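Missing here: one protein chain of the complex. Every other protein chain is in place.
Our next item is chain A:
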Amino acid sequence: MMKFRFRRQGTDPQRERIKQELFAFNKTVGHGFPHQPSALAFDPKLQLMAIGTKSGAIKIYGAPGVEFTGIHGDATAVTQIHFLPGQGRLLSLLDDNTIHLWELVAGPSREVGGAKKEGVVTLKHVDSYSLPGRPGIESCSATRVTVLLLLKSCDLLCIGTEGGGVYFLELPRLSLKENQTLLQEPITQRLPDDYRCGKSLGPVESLQEHPQQPGKILIGYSRGLVVLWDLGAGRVEQLFLGKQLESLVWERSGNLFVSSHNDGGYSVWAVTSGNACSPQPVSSTIPYGPFPCKAINKILWRTSQSGSPVLLYSGGMPRASYGDRHCLTVQQDKEHVTLDFTSRVIDFFTVHSIKPEKEFDDPSALVVLLEEELVVIDLQTPGWPSLPTPYLAPLHSSAITCSCHIANVPPKLWERLINAGKAQRGRQQTHMSWPICGGKNLAPPPKQQELLLTGHEDGTVRFWDASGVALTPLYKLGTANVFHTDCDDPHDPGDDPDLQQEEEWPPFRKVGCFDPYSDDPRLGIQKMSLCKYSNKLMVAGTAGQVIVLGFNDERSDHSVDVSVVDLLQDREGFTWKGHSRLEPRLKPAPFPPGFQPLVLVQCLPPASVTAVALHTEWNLIAFGTSHGFGLFDYHRRNSVLARCTLHPNDSLAMEGPLSRVKSLKKSLRQSFRRIRKSRVSGKKRVITTPTSKVQEANAALAEQEEVAPVQRRIEPRSADDSLSGVVRCLCFADTFLRDGTHHGPTLWAGTNSGSVYAYALEVPGVGSGRACERGGASESSSCVEAVLGKEIQLMHRAPVVSICVLDGRGKPLPDPYEASQDLAIAPDMTNAHSVLIASEEQLKVFSLPKVSAKTKFKLTAHEGCRVRKVALVLFSSAAQEDYNEHTLVCLTNLGDMHLFNIPALRPQVRYDCIRKEDISGIASCVFSKNGQGFYLISPSEYERFSLSAKVLTEPLCSVQLDRPLELTISRDGTTMQPQANGTHKTQMGQAEGQTLEPPSSLSSPILDTPLDSPLSCADLTLDSTGELTVEDVRDFLTTVDEVENNLKNMKEEEGRSPGILIN
């Protein structure tokens, strides 16, 4: 073979042990709001709330820090969740018509942070069930589950179906009570003829148990018939003839129930024992009539001590004028509020008293799950204010454009941030404590405070407490008030809504903070840098604006100094055709306590800022755009340096906008198409039948036949690629650039085309270089000077991702103020420094001051992957208290993490982290300095992961339950593993096959062949040299499907056969 000096991975057992003590990969917890929630449930006994998502995840939340997560095997939407109150069990109904049972069980006791943790509880999938089809009816829609009702006794589950039948399932074993199934026929027979009209009653729309008399349930059919059914006696107690039904709810006493209807009205019905059939409700109202209204999807009726009941319902808006609003109405007596949300209402519940001895519900809080956020309304405080949520924060209230993590925040800054945040929220403060407070957080209190900063499209920077499991908002900083924007309100918006409210009907009240519409995309934050010691913050945005902010506890009125830096210098012949710069506000503006802007530096042309660096000890900021980079002394308010990095041939990048606008248009079009596509596919209820699977596979095959095979052109990188001048990284360092004896401040900049520029800085009073020698003579250097020291052109011209200077011991240089304030070990200035330059293709260490290559690792040449993000992380050993190592963590475009030691650049470990298709996830990844990281798994959720064996932030919580915390053995003696290969269907087949009969030969091909194999076969046909023909593939597909089909039939027969026997 060819030479390839794979670095001898010494199987040194000592080193391997150290590696195990240092590195371990865990995805620990998700922060933020679950993407596309689809179901909500609340356990009033345990005070736990569960949210199901369209991707099949279930998340349970209790007190802040208490979180459990479970994922269904296949990514099918969760349509309903029901708690078995007090048992720590829950049932989920999926879009594929399967019912799943989950349990909270004691996890393995484990070592965390040196202390052994007992009683840690995790969520486990226990069992699943799907209703068998009715004999003789081909389509599955008849047995499609529409509603579930858990009886209070928790031993029976009532299942309402699309076909109108109600089935009963024994719990927790999930076995069907065959003889009790209630079909529509016995009920239709009792109907008056004029109501029957020969039509079916429609699907079961609602099932509600009588609050006082167990064993009696209310069954509501879609067409409007409501039946009070006595389960024990198996007979109809009372019939109610209503209109097109949406939902039902009992009043606490059981004397009344309320139904909501398709026409936007609700009716109150009285339950009287003597009356067999009530044709008319007690009262009927259309609250937002008389014009046609939308349906009231769900209604709640809660009695209160104060007298009149609280009525809560979603929808019901006048169709023509407010049909597009997402509203929930709360009304009690005269008080009437229409909560106006920015996203769709998924579900809601009230937190109220459940003790049977209490006479009234007395709701204390309303919890509304919206598509994009969770809103909690305090129903006890007059005016019904909303309550800030300690978790589930909508990170994406405006799209996240960048993020930044700060570990070990000094307590002083922390306190000031919290105070500033409190002052911001001052007005909307309520005294109510968080109503969902189940479970106990066993995690030790965080040893240090961590801050996560997110920059948003609307120009805000949000500060989050990332120390624990719950990501809590601390403080929000807006930068829009530095500029004049079109949307500047002429008057104070504070009193505006009140004015409107008095006039308007319905009485709308805007609730929630999700606001995806950015006023001006130029305000978007692109880069941030915070110095936690000097409380200086630097933010840079889309229109080339760079703002330096300082922390102030007091409100202040001042104007912001503006400087303009022309990065093009005297380059002629280029015109900027992109967006214009933002207009700075010249008059003094009021700035609330917190970070207040000091200086605004405007880059020209106003291209988006691509890199920033802040050095507070030298009072310098550096910023780069696609055109060049600049250095600015924010203390003296003067520009030190502007350097154009454009290649002379790179006219495209200069005019850029034209080509970019085109691509933007294109990408917009594509994204709209994608949305439309996903809407279409999301709406339809996919019922996976064998035939549809064949069709799908065929369609996929046909699609692939049309598309030409993917080709990749092999071209080396050339110098005059467009956008070659984009500044990718900037860094300040106190190191040896001129010679080996004098060190001094330096600035490093790396570009997209593999160029690195190193400048020697002369900062008055800093450095022992020539600046001092000369400074004594001339005394002219009262301002900072920058001199070009070195230019490095990397041979392979790959974009420079990161530059970092290492000290004489090979450790990264400390942050500004860290060394001078004795917060970090002072860097070794006696031995030669080196600089680590990470490009997209290679990691390379050069010695300083003579820039000669010392070590390198050619990642792309070896692995074929490209470096996306790089960070230097300090890993502490889990076993030895004081042992730690600096490690280079590198995220590639394939989504895996490579860890290298420095400065030798030997690979240590590699972990798969993010799917390689998840480009936005990879782009959003941010590392902390202690070995954790965050990346966006959806626009609204950060996944937190840990690469360190020692530093882990994960939910550790317990729940007090009545039952022992052991896993219930499922009925066939095997516990289900939802993570196993294949889908649930095949698993069920597998499990049943095991218990009921010896494994048949038929089932083996399914188990061996993953379900996606037909598609990969389709891939094979793309190659003309291959021998597989399309026909071959089809054969293959059908055989697989036939096998599955057979198996399914078999299974269905098994499910059905007992029923046939009884009949």
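Throughout what follows, a contact is a pair of C-beta atoms (placed from the backbone, for glycine too) under 8 Å apart; a residue touches a chain by one contact, two chains touch by 3 or more; residues count from 1.
One rule holds for everything that comes next: contacts and distances are computed from a predicted model.
Peer 1: So which of "Large ribosomal subunit protein eL6", "Myotubularin phosphatase domain-containing protein", "hydroxymethylglutaryl-CoA lyase" or "Par-6 family cell polarity regulator alpha" is the UniProt name of the chain that got left out?
Peer 2: "Par-6 family cell polarity regulator alpha"
Peer 1: So which of A:100, A:125, A:476 or A:790 would be touching the chain we can't see?
Peer 2: In the complete complex, the chain left out is touched by residue A:790.
Peer 1: For the chain left off this view, which of A:41, A:312, A:865 or A:947 is in contact with it?
Peer 2: A:865
Peer 1: Touch as defined at the start, partner being the missing chain; which of A:324, A:715 or A:882 qualifies?
Peer 2: Answer from the full complex: A:715 touches the omitted chain.
Peer 1: For chain A, which residues lie in contact with the unshown chain of the complex?
Peer 2: The list for chain A reads 1-5, 569, 641-644, 709-719, 738, 759-760, 785-796, 798, 841-842, 844, 851-853, 856, 858, 860-866, 893-894, 1019-1020, 1022-1028.
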